[in-house]
Every structure is written in C-alpha cells, then in structure tokens.
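Everything below concerns the one structure shown next.
Only one protein chain is missing from this complex, and each of the others stays in its spot.
Here the chain labels run A, B, C and D in written order, and each chain numbers its own residues starting at 1.
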Amino acid sequence: MSLLPTMAEVLRQITKKPATNLFPAKYLPKSITGFLGKVSEGKAEINPPVITPENYRGKITYDRDACIGCKICMRVCPANAIEFIKETKTVRIYVTQCIFCSQCNDACPVQCLHMSSDFMLADEDRYSENLIVE
Amino acid sequence: MTSENKSKKAPYTIPIGPTHPALKEPILFTFRINGEVVEEVDFAPGKAHRGIEWMGMRRNPVQIVHLTDRICGICGVSHTFAFARAIEQIVGIDVPDRAHYIRTILAEFERIQSHLLWAGVAAHELGFDTLFNLAWRVREESMDLIELLTGNRVNYAIVQVGGVRRDIEEEKFARIKEGLRYYESLIDKLLKLFLHDKTINMRCRDCGLLTYDAALKLCTVGPTTRASGVRADVRLDSPYAAYGELNFDYVMPDLYTGETRGDVYDRIVVRLLEVAQSVDLIRQCMKQMPEGETLWETKMPKLLAACKKAEGEAVGRVEAPRGECLHYVRMNKSDSPYMWKVKASTYSNQLSWLEMLKGEQIADIPIIVASIDPCMSCTDRVAVVRDGKPDIYSKEYLHRLSVEKTRRLMND
Amino acid sequence: MRLSKSLNRSLWVFHFNSGSCNGCDIEIVATLMPRYDPERFGIKLVGSPRHADVLLVTGPVVHAMKDRLQRVYEQMADPKVVMCIGSCGQSGGVFFDSYNLDGPVGDVIPVDVYVPGCAPRPEAIIDGVVKAIAKLERIQEAKDE
Amino acid sequence: MITGWIMENLPALLLAVPMLGAILTPLVGKVSEKGRNAWVLLVSLAALCVAALLTNEVLSSGTVIYTFGAGTPASAIPADSGGLPFRIIFTVDAMSVFMAISASIVGFAVTLFSIAGDSKMSGKDSFYALLLLMQVGILGMVCTGDMFNFFVFLEINSLAGAALVASRVDKGYAVEAGLKYAVLSTLGGLLVLFAVGLFYGQYDALNMAVIADSMQFGVLDKIALVLLLVALAMKSGAVPMHFWTPDAYSMAPSSVTAFLVVASQASLYGVFRVVFTLYNVTLDYATIGWIIIILGVLSMFIGVTMAIPQKDVKRLMAYHAVSQTGYMLLGVGVGLAVLGNAAMMDAFGMTAMEGGLFHIINHAMYKGLLFLTAGAIFYQAGTRNLNKLGGLGHEMKWTMVFFIIGALAIAGIPPFNGFASKLMIYESVFMFSPILSIIAMVVSILTLASFVKVFHSMFMGPKLPEYEGVREVPRYMLAGMGILALLVILFGVFPQQVVDFLITPAATALVDQGSYIAAVLGGGA
Partner (left out) sequence: MIDVILAVVGGTIAVTIIGIIVGLVLLGIDRKFAAHMQARVGPPLRQPFIDVAKLMCKDSIVPENAVVSVFNAAPLIALASAVTLLLYIPIAGFYPLFGGLGDAILVMYILTVPALAMVAGGFASGSPYATVGAQREMVTMIAYEFPLAVAIVAVAWRFSMAGFSDPFSLATMAGVGSGVVVWDIVGPLGIIGCLILLLVLAWVTPAELSRVPCDTPEAETELCGGLVAEYSGRNLALFYLAGGVKTFAMTALGVAIFLPWNISWFIGITGWTALIADVVFFLLKVIVVMFFSVSLIRVSMARFRINHLVSLYWGYIAIAALVGLMMIILDVFMKGGVVL
C-alpha cells in the first residue's frame, strides 16, 4: 500500500495543462460591460463553451404561423408553461416556467415547437422579453 | 447553518442542517455530543418535501414522467424507469426490446455518473479537495455522453411510458466507446487514489460500521447493504429491462479487499467497483442490442388514451445507484393515477444512520452521513410537523391507518 | 451600501437548497470543478453565509425552508447578490401546483439574477454570474456619475 | 528627625505596622464600618510603603541587620555576648525584601479587593485582623534571621491562614478545609521546631548566620535538612505533598486564597533559605538539586494534569498553583544542582535561579489576580462551578479582561510576566538538559489549554437567564485586580529592569552564603 498516491499524481499534474475550458475568458476582464461591448464590436473574442450536442434541449422556439391551436402541447406539458392565447389561437411559452423537457415538441402534430441550443438565458427579470416565447 | 443552540454544557446538542455544507440537501440532524463523540442522533427529514405524489395524482402519466425526473436530479432515470414499469404493467404495454437495452445503457451511465459524483462528495467531506476535483473532472465525460444521448446533462427526460424517447443511433457508438475506454483506463487509478491512500484509510476504515445483521434488519438497500455483505441487487434478484440477458454478479467489497467489514471504506470499494461493472454492462448492451422500435406508441394522445382506459395496480422496481427504488401505482380509469407511492432508496437506508453514527466523532459525521449517499429529495414525503415537533406514530396506529386505507381502496 | 469594484472580482458564494430536486445543486457543484473553474474569476464556495457575497438559491422554496432562506439572507453581510438557479425557483417550474410551496424565490427574498434551465448547464450559471457582475458594474457606474 | 527614625527602624516597622493594624482593627470596627475599611486600607498601604522603603534601603546599601532590643539595631553582636548574637535578629537581605515587597503588593491588592468583595460577610473585623496578622507572619518569615523566630512566624502565618480558610462557614466544608490546613500546618510546624531543636542542641545557636557558619553537615544536620525540606515543601504545596492545596484554596474566600499563594511562597522561601543559606555547598548539592528538579517537574506535570478536569474554578486554579510552583523549583533546582561549578553557574545556573525567583513574584501577581477574578465571578454569579457558569463576558468586561491577562500570564504567553520568567527558565535549563525545558514548554501549553477552557466556560456563550442581573463588580474590586494586572503587564514588558533591580540581587544574595554570614557576624568571621 503506497502511502500518499495523490502526492505523485498532483506533482505530475502540475506540469500538465489544466482541464479548464476557458469560457468566457481566462480571467475576468477589467470590465464586463466593456468586454461584452468589444465582443459585439468583434474586437475581442469569447472562448466558446463546451459544445452542445445536436438535439440539445435549450430554449424553446415556436413557429407561430404553423401552429393550429390544437392545445395538445398544453396537455402534455408537465410544467404548465404553455398558455393559450384565445384571440390569436396561438400559444405563449414562459421560458422561466418551462423545464426543457421537449415533450411538447414530440406531441405537436405540426412540429411547430423546437428546442434550440441556446442555453445562456440568465436575466435580471424573469418576465423579460427574452424569456417569453410567442 | 444554525446557531439557535442554547444549552452549551457537555453533553450538549448541536443541530446540523437543514442547510450545512456537509449536507448538500436540506435535512435537520440533532446530535447529542459529549466532547467530540456522538452520543445520540436524531434527524428530521421533510425539509425538501414538495408534495410530488400529491401533484402526480393530478397529472397524466406523460406529465408525471417528467415529474419523476425531478423527484431527484441525480438519478433521473431510475424514478422514471420505475414509474414507467408500473404503468406499463397496468396498461399491459409491451416495451420494444431495443428500448429495454437503451434504458439499461442509460441506467448504467447514470450509475457511473452518480457513483463518481458520490466519490467526489465523499472526498470533499473528508477535506480531500483534490480527489473531489478529480472525481468530478472525470465525471464530466459521462455527463457529456449523457448529454449526447439525451439532450441534457441532468433530468434526461428520456424514458417514456412504453419505451424511450430517443434512439441511440449507430454513429454515436464510436463516441460512447471512446468514453468507455476512458473509464476503463481510469478505473485502476481511481481505485489506487481512493483506496490506497493512508489518510483515507485512517478516516474510513472501521468508521460508520453497519454489520451484516443490522443491514438486514434495517432493510438497507443498494451499495450500502452490499458493503455490509448482503447480496442484494434488484438487477439480479428480479431482472428487468435487459439485465436478464447480461452477464454480471453482485459487487461485494471482499472482491477487492478480501474481507467485508461494513464500514465507510467498504462502501467506497463497492461504488468504485460498480463504476467498472457499469462500463462492462454498457459494453455488453451495445454488443447485444437488437434493432427495432424504441417506443410502443409515439403519439402522445394515443398513449394517454390507453392509460386512461387502464385499471389496476402495479409496482415498478429498479436498482437505482443508491439501491432499490420502488414505485407503486394504481390506475382507475382516469387521466391521473388514483394512487402513486414512491419509495426511494434513501428512504430505506436512512435509518442505518442511527446505527452508524452512535459513538463516532463529530469529525466523522459528514462522511458517515454521506456514506449511504443520501438524497433527501426523493425521500421526503410525509412530514408530520406539529408545534415544530415531529409526532411519533406508534406501529399500531400506523397499521390501523394502512388497514383503513386498504379497505378504502378495495371498496372503491 | 458601499459597492467597490473589488466585489466583482471576488464573489464568494453560499449555496442554499430550498427544496430543489438536486439537479441544479449538482450542476452548481459541477460548475465549481476543474472543467469550468470559476475560481479564475475569484469565485469561491464558502461554508458560512456570513462570508458570502452571493446567495445561490435552488428549488421552489418549500414551506419548511422559507424561514431558513430568509434567515440566511439576513445573515449575509451587505452588499449581497442573490441568484436564483433553475426554473423551479423562478416560477415553481414543474412543481407549480404543489401545496407545500412558499416560493418562488422571488417572492421570499429579492432576486438579482435568474438563471433559467432545468437544470442550467454550468456555463449558463457562469453566464448568470457574468450578468450579475454586469449589473453590479451598472450600479457602480450610476453611483460614480 | 522622624524620617531618620523611620529609616532606622524599617524592619521593625515592617512588622509593627500590620501588627498594630491587626490589633486595632476590631476597635476601629466598633466605631464605624467605613472607618474600619479606611483603616485597613491605610495600614496595608503603609505596610507596602515600608516594604518599598526597606527594599530601596537594602538594594542600595546592602543587607540590613536589625536587632530587637539592642541599643543600635544594626549591631548584631552585643558587646557582652562574647561574639554570639543571641538577641532576635532580622537579617534583611535582597532575597528577603524581594519576598517582602511581593507579599506587600499582593496584600494591598487583596485588601482593596476584599473591602467590596467580602462586604457581604459577617465577622469582618476579625477577618481583616486575621488578614493583617497573616501578613505579619509572612513578612516575619522572610525577614527573620533566627530559626526559632522563623518557626514562630510560620505558626502565626499558619494559624491566621487556617482561621481565614474557615472563615466562610458554608455547610461545614470550609471548616473542614480550615481544620485540614491547621492540622497540616501544625504538623509542619512541629517538624520545623524539631529541626530547630536539633540545631540548637548541636550549635547552641538559633541564628541562621551562626548555624550556617558552623555547619558540619553531620547526621543530625542531615536529619534536620530532611525535616525542614519536608515541612516547608508541604507548606509550599509542591508535589507530592500538594494534596491540601485544592481544599484550602478553593474553600477560602478568594481574597484569602490570593494571599495564601503568598503564604505558600513564604514557605518556598524557607526551602531556599535553608538550602542555600544554612547549608549551601556543604550539602550534596547535585543530589539535592536533582531532587528539587524532579519535584519541580512532577509538580508541573501533576498539577496541570489534575487541573484540566476540574469543575470548580478555584480548585482548578489551585492545581495550577501547584504546577507553577514546579517552575520555581525547577529554576532554583537547576541553580542548586550546579552550585559548586562556577563555570556552569555563570553559563546558566544563575539565570535559572533568577528565572525561578522571578517566577515567584510573577506567580504571586498573576495567580493573585486570577483568584481575585474567580472571587469576582463568585461574588456576582454565586457559583464556582464551571458547568453552571457562562455568558458572563457580556456584562463583566473588566473582570474578563483581567482574567485574560492573568490566564495568558500563567500560560507564559508574551508579553505578560509569566512569559518573562519562564523564558529565563527555558533558556537556562536547556543547557542543563534540553528535555527539561521542552517539558516546561509543553506544560505551559497545557496550562494555556486549561485556561482557555475556563475562559470559555465562564465568559463566553450566550447570556444565561440565571445570570440576568449580573453586572460588573464594584470599583474597589476592580482596582484590586487592576493593580495586579498592571504589574503583570509591566513586569512582562520590562522584565530586564525588574530582573536587574530585584531579582539578580536576590539570587546573588541567596547564593552568596558568605556575605550573609558576614553581614551578621561581621568581617571574615
């Protein structure tokens, strides 16, 4: 029984590259706002996150024009995230309520609901425009 | 983090929880401590009770599937799996063979992920953050694979009544095999780092003992019971899904150490060896997997209609990473189940805490508590709290309750 | 409340589980691991709310945990940031109709940043932190002017 | 004129002042309680002043000889005596004044403290009279140059002590403790008396200088040595004869306990006096030295290990007193063990002795302080049981601060006086044997641990309901503690000055038997 196997392991590790994925930047930039500004101007670059696989279940997307208002999606939605809009006969999905199960995608007869790969949804307001899909 | 303790004299009591760094989940322990030694233990679960069964009895099976996912985020497959098995028996659904295999593969990935997670947490409880980091770093590989197969890292939403929602296509096999190779190459290192370390030995050997007899008497399940030498594993005792066609055996601690003591160390041994076993099982599944459908009925309204017609009761059991997980469902020709009961593995295991903790030191509380890999989320069901004190129901009273309930069920 | 820029680069977090399903909690811990290593940004998990700058709340706030949550929030020293991780903390999520909820989190304590997801990926949580820092920067700038 | 008279008769005044005070206290007490308090304070202060003057005198112009009943007090040998001093003679050298000043300081602080602290007691007139009488006994012991006289003062000290121990009559425990103390003291006294008889029979003299001068170290002398050592070591509370201390210390009122510490030290002084002045190099110094060292180490260890589990604060502190006595024995023992080896004496023997002696005065200060804080706690909370106490730090801030100072000092944490003397012991003893100083260091840490526990039990934690009305103690008590605390700090911060001024002369005086004899008998006699 070796005494402290980890000691050898960490000493070996110290020479290796860290396993860290440097998203979004190696260290915190001087100012996040400035950094994001530069990114949008294309002057700086964000290290990408670990790639999402295809069929990843991110924020829901909705093709309003294709929807026939059959409400099947509402019936299967476990989180009560889908609201029916009577006037337009379409649905509204609250992303903060949604649990990203994609059950509605499977159920919709006309395939107008899909899960995108967009998962960075943090927001200060839980009812912001970004978090309501209609 | 509580500081409401007023009595300060030895032996004094310290409350731990319901939020405490050692417990990632809410539960309240009360210890009577003398010096550094635990004299008495009591715990009050119920801090994570969300009324899931109650909600389930108001939803349809397809919705419940996603609710079962969120009984607990760690072993999402197991609960869904057990629930689906119960419904399938009631409705009489014949699950396609391929779906059986896919379920098995996912359940085993879940086991890998969950055991590595546990190993990391255990190391953390021991103050060994390097191993914590290491275990979780290698766990990421299984998370990637699970994400690849299911579309999410936790709450997979993959098992559906009647099968699975996604197939594992041929082109993903290469990636999966790569992951399996990764773990095969790692397992020796993990065993060495965890089991040969002098400091871990010092902390875990003969700590939190649970004897064979006590393990039997307390009806413990899963790795906790196997570490005490009880040969129990639902996968082998009453095979389901593809397990009947796979070649494997109980993982016992004496496989590795030559003896069974039933201490925390043995629980580490069992869990780490089960990682290796799971890798092997996945390999077998991939080799034997038949072609075919993955879902009995792809149209959800049809599935729901079938469920609505069904009547009867059934129990679904699976071996979750922490042990047997059991769902009892009774359908009564309506959208929602008439009755749904969940018995999670921690529910069976938690009483063993009282046995293990007595006479141990404060310093060992975290690792002993963690050693059964508790997860309160799925365990907290009935919380009877009156005036802040949990009522104690006598056995007779409980039995009378169940008699009454059974009658009600029969008469309906 | 004194808001210094150093706060942005040294956020110590305390994790509070208000009755979640563990999914988010596990992802929070996963976020702290070498793969993502938020210590790069000075983020550190601490064991006592007294030391914390950020409160990460998961779960839909079940009845038994409401008082605790409020107490922990009050125990934290100002200035403090609250992040709500996961759908069920924002709206109840899948537990929306439970009889035992006092939540969502936003109804119990003020929340600064919501991170939707069930559970959110580690990067989504980091993204949430970034948004929180951006919010802090905005407040600081407003103060400076 | 009057100053001249005072200066001339300082040694007599040193005793006369408290003696007179003791006699008059009941009378003044009849008149008014306030007046009596003022009177007692005044006497105590006066005694302190006399001690200070005497100290100055001795340190500046050498050993003072005072012969009672002689025309000129300084002439020890009457013309008609044929060269033998037969009157009662006080031989006040640097060692004596060192002890006297330390006793007087503690005496004053204790008096100050007890004016408020023991105000709830009955029979205070006799209490103060006894207190002053005890001071007389102590001062007499350390100043006298006469063996029989020494015995007499020892008895005064003991009887006053026993009466004081028993003075708080609660449920008979205190009486029992007082009785124990009295019996033991009498036993010790008898042993001393017997030894004195042996000397007298052999040398036909009672004067220490004379005995020392003619010391043969024959069989009878050896017997006398053993008798004296046993009796005085017992009175000083060293292991293995320490068993009476916890009872006596814990049962007496705290102010008395603080003073009992000094009384024990007077006996320790007796040990040193006997060994160094009476016998000096004539005895087998290495063996006796080792015996004292071993006694010291045992005292240190046994004292501290017995202290740790105690539940009664004062019992606990009493065991620590035993343990601290060990340090003094260790330091002086090492000095004794190398007494005949000039090189070693130079290299570390002297320092070790100085450390041991320095520890005496330091111990008097901090242990006195600690007992007073314990008294303050008892005064307010009404119990000494650590399991019942708690949360007092919220209200009794000053008492807590004083306790912390005392506790750190006894544990030898810089910058308090305990560290200063212990450091001298460590750094000299290690040359004699490294292990000894390592043991001494470890005992310090154990002491620390024990006091941290006490600190926690008494002062920390939430306020307890049963101590709702507890407030800080009255100002007199604080002043009493404050004086000692101040000295603890001063001695700790300026150890060198204290050592140069008080300790080195004392140690030199102790070692230098020749000049002691010469001071009495004159010239090279």
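Going forward, a contact is a pair of C-beta atoms (placed from the backbone, for glycine too) under 8 Å apart; a residue touches a chain by one contact, two chains touch by 3 or more.
Model, not experiment: these values are computed from the prediction.
Enquirer: Give me the visible chains that the unshown chain touches, in label order.
Expert: Answer for the hidden chain's contacts among shown chains: A, B, C, D.
Enquirer: For the chain not shown, which residue from D:225, D:413 or D:499 touches it across the whole complex?
Expert: With D:225, D:413 or D:499 as choices, the missing chain is touched by D:413.
Enquirer: Which of B:89, B:211, B:257 or B:361 sits in contact with the chain that's absent?
Expert: Among B:89, B:211, B:257 or B:361, only B:361 touches the chain that is not shown.
Enquirer: For chain A, which residues reach the chain that was dropped from this view?
Expert: Its contact residues with the unshown chain are 4, 6-7, 9-11, 13-14, 16, 18-20, 22, 26-27.
Enquirer: Please give every residue of chain B in contact with the chain that is not shown.
Expert: 1, 3, 5, 8, 12, 14-15, 20-22, 33, 36, 123-131, 133-134, 137, 197, 199-200, 202-203, 361-366
Enquirer: With the missing chain put back, which residues of chain D would touch it? List them for me.
Expert: 393-394, 397, 400, 404, 408, 412-414, 419, 423, 426-427, 430-431, 434, 437-438, 441-442, 444-446, 448-449, 452-453, 455-456, 459-463
Criterion: only the chains that are shown with their structure count from here on.
Enquirer: Would you mind telling me which chain pair, A-C or A-B, is linked by more contacting C-beta pairs?
Expert: Between the two chain pairs, A-C has more contacting C-beta pairs.
Enquirer: Chain A to chain D: how many Å between their CA centres?
Expert: Those two chain centres are 79 Å apart.
Enquirer: Counting in whole Å, what is the centre-to-centre distance of chain B and chain C, each centre being its mean C-alpha position?
Expert: Taking the mean C-alpha position of each chain, the two centres sit 27 Å apart.
Enquirer: So which bits of chain A are touching at least two other chains?
Expert: As it turns out, chain A has residues touching two or more other chains at 19, 50, 52, 78-79, 99-101.
Enquirer: Pull out every residue in chain C that's touching 2 or more other chains.
Expert: Correct list: 34-35, 88, 93-94, 97, 118, 121.
Enquirer: Give the list of chain C residues in touch with chain A in this complex.
Expert: 8-9, 34-37, 40-42, 87-88, 90-94, 96-97, 106, 111-118, 120-121, 123-124, 126-128, 130-135, 137-138, 141
Enquirer: Mind pulling up the chain C residues that touch chain B in the complex?
Expert: Contacts found on chain C: 15-27, 29-30, 33-35, 47-49, 59-60, 62-65, 68, 72, 75, 88, 93-95, 97-101, 118-119, 121.
Enquirer: Please give the residue numbers of chain A that touch chain C in the complex, ascending.
Expert: 18-24, 26-28, 31-33, 36, 49-50, 52, 59, 78-80, 94-101, 119-126, 131
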